[in-house]
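Structure in structure tokens, see below.
Of the protein chains in this complex, all but one are displayed in their positions.
Order of writing sets the labels: A, B, C and D. Residues in every chain begin at 1.
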Amino acid sequence: MTKYIIRRLIQTIPVLIGVTILVFSLMHLVPGDPAQIVAGEGASEQTVENIRERLGLNESIPVQYGRFLGNAVQGDLGSSVRSGRPVMDEIGSRFWVTVELAFYSTIVAVFLGLIAGIVSAVRHYTLADTSIMIVALFGLSMPNFWFGLLLIQWFAIGNWMPESLEFLKMRPSGWGDSWRQIILPVLTLGTGGAAIIARMTRSSMLEVIGQDYIRTARAKGVSERIVTYRHALKNALIPVVTVVGLEFGGFLGGAVLTETIFAINGMGRLTIDAIRTRDFPVVQGTVLVISVIFVLVNLLVDISYRLLNKRIDLN
Amino acid sequence: MSEETVNPPVTAQKINPRIESYKQFWRRLLKNKAAVIGGLLIVFVVLMAFIGPWIITTFTDYRPNQTDLTNKLQGPSASNWFGTDSFGRDIFTRLIFGAKLTLYVGFLSVFIGGIIGVIFGIISGYYGGRVDAVIMRLMDVLLAFPGILLALAIVAVLGGSLTNVIIAVGIFSVPAFARVVRGSTLSVRKLEYVDAVRALGASDFRIIFKHILPNIMSPIIVQASLRIATAILTGAGLSFLGLGAQPPAPEWGAMLNEGRQYMFEAGHVALFPGLMIVLVVLAFNIFGDGVRDALDPKMKNR
Amino acid sequence: GGSDTSEGDTDEGGSGTGEEAQGGDLILAVLSDASSLDPHGANDVPSSVVQENIFETLVETDENSEIIPGLAESWEAVDELTWSFKLQEGVTFHDGEAFNAEAVKMNLDRIRDEELGSPRANLFAMITNVEAVSEYELEITTEYPFSPLLSHLSHSSGGMISPASIEADYEAIAAGEDPFSVVSRNPVGTGYFKFESWNPGSEIRLTKNEDYWGEGANVDSVAFRVVPDSQVRAADLETGNVHIIDPVQPNEVERIESSGVASVLRTPSSSLAYLGFNVQKEPFDDPLVRRAISYAIDREAIISGIYEDYAIPAIGPLAPGIFGYTDDIDTIEYNMDEAKSLLAEAGMEEGFATTIWTNDNPQRQAIAVLVQEALAELNIEASIEVLEFGAYLDQTAAGEHDMFILGYSNPTGDADYQMYGLFHTEQIGNPGNRSFYSDSEVDELLDEGRRATDPEEREVIYAEVAQLLTDDAPMAFLLHQEYLNGIADTVSGFEIDSAGIYKLKDVSISQ
Amino acid sequence: MSIQGTEDIILEVKNLQTIFKTDTGDVRAVDGVSFKLPKGKTIGIVGESGSGKSITSLSILQLLASNGKITNGEVFYKGDDLLKLTENQMRKLRGNEISMIFQEPMTSLNPVYTVGQQISEALMLHQNMSKKDAFIRSVELLQLVGIPSPDKRVKNYPFELSGGMRQRVMIAMSLACDPEILVADEPTTALDVTIQAQILELIKELQDRLGMSVIFITHDLGVVAETCDYVAVMYAGQVVEYSDIRTLFHQPKLPYTIGLLKSLPRHDIEQDKLEPIKGNVPSPHEMPVGCRFSPRCPAATDLCRTKMPQLETDENGNQVRCWIYTDEWTGEAEVDIYGETRIAKSGGAKTVLPD
Partner (left out) sequence: MEKQELLKVEGLKQYFPIKGGFLGRTVNHVKAVDDISFTIYEGETVSIVGESGCGKSTTGRAILRLEEPTEGKVEFRGVDLAGLSKRDMRKYRKDLQIIFQDPYASINPRQTVASVLTEAMDIQKVLPANERRGRAEELLETVGLLPYQADRFPHEFSGGQRQRIGIARALSVNPQLIICDEAVSALDVSIQAQVLNLLEELQDEFKLTYLFISHDLGVVRHISDRIIVMYLGKIVEIADKYSLFENPKHPYTKALLSAIPIPDPDKKKERIVLRGDVPSPIDPPSGCRFHTRCPYATEKCQVDVPELRTASSMKEGHEAACHYIEEIESGEKQPNY
């Protein structure tokens, strides 16, 4: 097992190098000179030149890349062009905000998704199934920034709210100070994931229910309930775990819109802002961190997949 | 990102030639009410995109970009069925004219992503070994790279325009296709007829394009229809970040984003484009699901 | 999460000192975070706003843009090139360091230090020497006679930083850190608020400086919270989560006003929104074409349609209230017939195809749409291209554009800043002259305007430039937008100046 | 040998009919299956792929896929008609009195539970054993089916076992509650011959020891010859011939059965040429109106092609579904079928089987 994990970790190295090369070259292809942006309008050529010098932008791109990689290996991602703070500090608290957001959203997604998926599969081709799947499809088809704004309109501003429901009022912005700030963004992000998980669970359940070993269980005289929950569900969850992991990874990198709407100070917004201000070190840093997390989450998914699915030999 | 997780075993059955009877496929597809509704919706939107503008220009005075600031942000009424936007433009008219753009975003980006992804996936699956490892690591890179950032960077490099959004979203979909295609290629490659034509001395080119590609079309089509849904949503997300279609183009994502400013004062401005997006995305999703079910032999008994 | 406040944010009244309007924690929701809290290290408005409340400058401007004493008690022009300042005595920095002429010298030398590359260096580039004459006396020498010097000194980048901080910053640079980072992380000034914490991207908190040398601030603390989405900002205000929001979108004014808990403060601004032409490119090298287009734009329609009337039309680069402004010139007003005939005169009645560039700012895009529609009447087929801001600046500086919509703000309140920046040949490209306008007569006048010391003489010069610019039309001046801020009804004393800067000293919160 | 009277019939299937609803219409997968299973004996059901063997067995246990439905027939077990029992009553029988082994040992075991857990389940369910007792019994059962070091294997997951071992586990599982009837649906088809030999040996031995009655489904006539006492031959959803094992192999009556035996390549004797049956099995959607074998039958007459024959029982209790042996037969009196001659019954003449 350890051997497997180590091997997988080593395999991620080329991927991460690829990611850094990609982000590095993209950033250098993007028009817009960071030195100019730092210097601002009206700065003299000399000032811009000094800044460029300071940022090391005069060197050839391979040299710059080499230096970046060399430092990154030592855990130094440089410092923000815009604020001068070390990129690690910039990422610091925002990272945990995003992880928290992704984590809660995953919980919501799994909770709602599993229940809906199971009910749907067990009662497949009934009204319950159809309506759950229609709702899930809606969840999947809704642009989530729109959904987020609708939630704010209903539950944060909530002019319709009668006095007695006022305690339900949510806060439209921020993160982490109170549950009133957490629920809406988590719902916004989580519902899309719930829709995917529900569909996955349903089809996986249906697939498993058609397997020979389910028939074996029935032939043993086991009741339908036990067939569903003991024999089918455990098998059906295996592919769902994969989806959950990927969802979590997706939430990490894809929370940009939600973070923007709810004024959550996370990684996504940091990256977008950094791209806009050509804050190369920050962009490189965040992309690298997001990719690392993504890769690690995937690794975890594979490991849990293998643990659940004992058929797969770990070595 | 291991092979096991990305190639669900179902693909093997999906292309089981035993099931590949078109007639059976159509019959099953047509029996699936949701898929039929999805298909009809798609047909409806396509018609609306290509005939709608003509009808409007021929029979009415409404124009998508005709502003009327005295009449802005009006709610739905007899003269403006879906109300007007912040320039006093008729939202209904704009939605009709914008359908084409939105479909372009969906179709073209999936087309681009599909072509590249299919080529990568097929080569990867067919040749295996080192080629496979390199291509798949490359796909991992694209996958690990936060998607919206990739799109953002591409749009920043190429400049903002619908075309570039399409390219960005296209590149974004490459890994998804590559993985599906690779998985299917691997299972088709195992089928004996591939060995049979190889034993006849067929070239790799012939095998790939004549014998493998046509037989992995079904998962590609399923993937494409589901991907179109994602592409439209991603496009809308880019519009949200101000990187979508150029004004005054009535692309739905851009319209939704414009409407965002008026969410609370004039909700209809965002509501209708939002609903239209949901509708189209929904249509492609259920249609894709339907096609998948129709292709899946497991579903035939149900 | 960042701050230590929780739900109770809003119901803080006075902190029990007895005086009705004393104390409380003020919360502002702002569009974007500051980039640096070092006055020398940033050039954006969000940074300036925070800096203004921590640092003080030698001179300040009052609401009429008149120069008033700040850290300098008094000043005089010794000769054309030399200014002498008498400093306020008994002022200390937040870290206890004494404020004196040496400290001022350190600050002014630092901002001009080419090694550091301060983005604000250009404001003080004309200074050749700063001399501490005595503990509280100081002389500043400029390279050439430069009358707007006082205006420049009033700018937030002239904020005085504690000498200890400056030294620490230099030491850090020697140790390989980025310039400005030490000061930015821990800004130490003399102002009525002290820096407390900064959670980047999320919130900056300041607390009251109890040892302020003058009359101190009312509230106990201030928090600048970043809320990027304007609708959500408004929601925050309505739901009582924040006291002040900056900015408010024109379309939200009505909603806020009718919420019953807040109202909108309108303040004229000095910023200019303009439609620029690349005058080195055909057909915009022809003033007739430029004037024709300028005539074709219905500024009133833009103002009412897009800005809900929270803006005034621009007749030149300067907004009313800025030194050098005059309305005693010929102006270009909406006149389609005139536009058509001018275009015919230029031989372009057939029209042409061109592009309008703008960045992803909703109002600018909206303007572009209206301009596009107007140009269609002149047979000019303009397509709109929206660029991401970084790329936009880069490519307009490189002259790749045809027409573009952009703004220019004036933090100093003096005509020189805008006129020189936008139209002097020296400033072509990135520095600000993105029209690539170059006219020797204008250049000469602008140079003269800088050097002239007599205000009246300067007013004449700038009026002359304004007339030339109307005739030559390197850009179509569009409008001056008003600043719109949402203020909770519990808050009083909030003001914002024409450059978008606000000082929170007199703000107070009542129950 | 005779079935009648002398033996206890533990299970009797009468005119069983099962249909499946599909997109392309109903499929009559089982259409008139009747046979008797004497206590302690083994009956084989043979037939080509798709002839309805599996569905017959699943119908008896009522384990059909959701689109399947039993439309007609009776299944008497100890005097009760199983088809009239409630689902709950049926569940008490399954795995307890009637148990089943499936064809695919690879997929018929639940991959996420250990072998021991899966065997214990039935014990705990039907015999109210405690978890511990069930576990101990599981080990005994594994020992019984000849798995080496059963105390270790009991903790294995199915994937850790070879195909032969898995099939043994399946057998252990089905034997857990000492069933009266064991239904084995092609239990050895997926296995290699040497392993098949092991499993066949095992089943025979267990049957002798435990006195079970076995329904043995297979398409391999060799396996039938070795294991069964009686055989039901199925073709296109029907039982077309039912007889004791000797009669079937030495004196098959039905042209189909004769053809089947003639087309079987054998390793124990030298054959000049195989005698294939021409044509293909009819598609379930285009069943011939008359005798379902008539399109391929070398002796078919118009009667065969237009009218469905019934299962006729002869004096020995053997049954055949063929016009040749009925009074209605209109063709030749001596019929040559794949090189073998059969005397047809016509105009009241008695069937005389040549030897």
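To be clear about the criterion, a residue touches a chain if its C-beta (ideal position, glycine included) is under 8 Å from a C-beta of that chain, and two chains touch if they have at least 3 such contacts.
These figures come from a predicted structure and were not determined experimentally.
*Asks:* Pick from D:D80, D:D192 or D:D302: which residue touches the chain that isn't shown?
*Replies:* Looking across D:D80, D:D192 or D:D302, the contact with the absent chain belongs to D:D192.
*Asks:* From the list D:D268, D:E286 or D:E315, pick the residue that touches the absent chain.
*Replies:* Of the listed residues, the one touching the omitted chain is D:D268.
*Asks:* For the full complex, which residue in D:L210, D:A225 or D:M308 touches the chain that was left out?
*Replies:* Of these options, the touching residue for the absent chain is D:A225.
*Asks:* Residues of chain D in contact with the chain that isn't shown?
*Replies:* 48-49, 162-165, 192-198, 200-201, 219-227, 245-246, 249-250, 259-268, 270-271, 273-278, 280-281
*Asks:* List every residue of chain B that touches the chain not included in the displayed model.
*Replies:* Those residues of chain B that touch the unshown chain are 16-18, 20-21, 133, 191-193, 195-203, 206, 210-211, 214-215.
Convention: only the chains that are shown with their structure count from here on.
*Asks:* Point out which chain occupies the most central position, where each centre is the mean of Cα atoms.
*Replies:* A
*Asks:* Using C-alpha centres only, name the chain that sits farthest from chain B.
*Replies:* So the chain farthest away from chain B turns out to be D.
*Asks:* Comparing B-D against A-B, which pair counts more contacting C-beta pairs?
*Replies:* A-B is joined by more C-beta pairs in contact.
*Asks:* Using mean CA coordinates as chain centres, what's the chain B-chain D distance in Å?
*Replies:* Computed value for the inter-centroid distance: 51 Å.
*Asks:* Taking each chain's centre as the mean of its CA atoms, how far is chain A from chain C in angstrom?
*Replies:* 38
*Asks:* Quick one: report the Å distance separating chain B from chain C, using the average Cα coordinate of each chain.
*Replies:* Result: the chain centres lie 45 Å from each other.
*Asks:* Among all residues of chain C, which ones touch two or more of the remaining chains?
*Replies:* 231, 235, 388, 390-391, in rising order.
*Asks:* Could you say which residues in chain B touch two or more other chains, in rising order?
*Replies:* Residues 156, 241, 260, 263-264, 301-302 of chain B touch two or more partner chains.
*Asks:* Using the contact rule from the top, write out all pairs of chains that touch.
*Replies:* Per the contact definition above, the touching pairs are A-B, A-C, A-D, B-C, B-D.
*Asks:* Considering the complex alone, what residue numbers of chain A touch chain C?
*Replies:* Going through chain A, the ones touching chain C are 30-33, 36-44, 46-48, 50-51, 54, 79, 82-85, 89-90, 93-94, 97, 149, 152, 156-157, 169, 171-178, 180, 260-263, 265, 269-270, 273, 275-278.
*Asks:* Once bound in the complex, which stretches of chain C touch chain B?
*Replies:* So the residues of chain C in touch with chain B come to 230-231, 234-235, 249, 251-252, 254-255, 301, 304-306, 360, 362, 365-366, 368-370, 372-373, 383-388, 390-391.
*Asks:* Over in the complex, which chain A residues touch chain B? Could you list them?
*Replies:* Listed in rising order, the residues of chain A that touch chain B are 8, 14-16, 18-19, 22-23, 26-27, 29-32, 124-125, 137-138, 140-143, 145-146, 149-150, 153, 157, 206-207, 210, 239, 242, 252-254, 256-257, 260, 268, 271-272, 275, 283, 287, 290-291, 294-295, 298, 301-302, 305, 312.
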